[in-house]
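One protein chain is absent from this view; the other protein chains keep their places.
And now, chain A:
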Amino acid sequence: MAEMGMGKGVTAGKLASNVQKKLTRAQEKVMQKLGKADETRDVAFEEGVINFNKQYTEGSKLQKDLRAYLAAVQTMHESSKNLQECLSDMYEPEWYGKDDVDSIVEDTDVLWTDFHQKLVDNALISMDTYLGQFPDIKSRIAKRDRKLVDYDSARHNHSSTNKGKKGKDGGIKITKPASLLERATPIWAQGILSAHNIAQSNLSRNQAEDELERAQKVFEEINEDLQEELPSLWNSRVGFYVSTFQSMAGFEEKFHKEMGKVSLMT
């Protein structure tokens, strides 16, 4: 992997290196698909990712439905209020029960407002907070995947440069096809040329080694973090669902009970 060194703070250099990275990854993936290079697989991790996606989808749907429900609660509050105000306006002062009507209108308004507020403060907010964690983790999973490809690519590169060494002793000259330069070199300079070639291949081998180490380190760091976080997130869903919906059911029960009492006043 001829990595163009990170251009020292030059944007063009950075851009070039990103392009290079993408190319390398694409190349590696193609190799893997063609079966020419093996992929690091982690079945347990993949299951974790599947669960993660499932959890995210479910959570999003719940959030969407909850929001729709809250909007409906709001609408019903308003229309109920309008209707009651209409009745209250028509209720003539000399009719029996005028005060009752007015107080009913007020009480129900308070109950509705209270109900809606509780739902927003508890259910909606905790839902939003819960779901807020997902996008970040999702992008980290994607990053981990990319680092994994980098790692695999570095691994293959390293092993292919090492293969060169595993050939016959000093067999560089023999395994490589004789280049024009070699043929043109006078006898006395052959030594220098071969030394140069050895240095070059050592250099690229060392480079590959460094590359491998680096890729491995980066990958493992991010991998380990995720390996901890994903299961704990998955397990947290139970607690979240329970606390959110239990409290929501509690609010609803209280609301309906109180409303029943108000109506009975008539």
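Just so we're on the same page, contacts are C-beta pairs under 8 Å (C-beta built on N, C-alpha and C of every residue); 3 or more make two chains touch, one makes a residue touch a chain; residues count from 1.
Here, contacts and distances are computed from a predicted model.
Peer 1: Can you match the unshown chain of the complex to its UniProt protein name from these: "Histidine-containing phosphotransfer protein", "Eyes absent homolog", "Bridging integrator 2b" or "Geranylgeranyl transferase type-2 subunit alpha"?
Peer 2: When "Histidine-containing phosphotransfer protein", "Eyes absent homolog", "Bridging integrator 2b" or "Geranylgeranyl transferase type-2 subunit alpha" are compared with UniProt, the left-out chain turns out to be "Bridging integrator 2b".
Peer 1: Determine which one of A:Ser79, A:Ser103 or A:Ser243 touches the chain that has been left out.
Peer 2: A:Ser79
Peer 1: For a quick check of understanding: of A:Pro93, A:Gly132, A:Pro186 or A:Gly260, which residue touches the chain that isn't displayed?
Peer 2: Of the candidates A:Pro93, A:Gly132, A:Pro186 or A:Gly260, A:Gly260 is in touch with the missing chain.
Peer 1: In the whole complex, what residues of chain A lie against the chain that is missing from view?
Peer 2: 58, 61-62, 65-66, 68-69, 71-73, 75-76, 78-80, 82-83, 86-87, 89-91, 95, 97, 101, 104, 238, 241, 245, 256-257, 259-260, 262-264, 266
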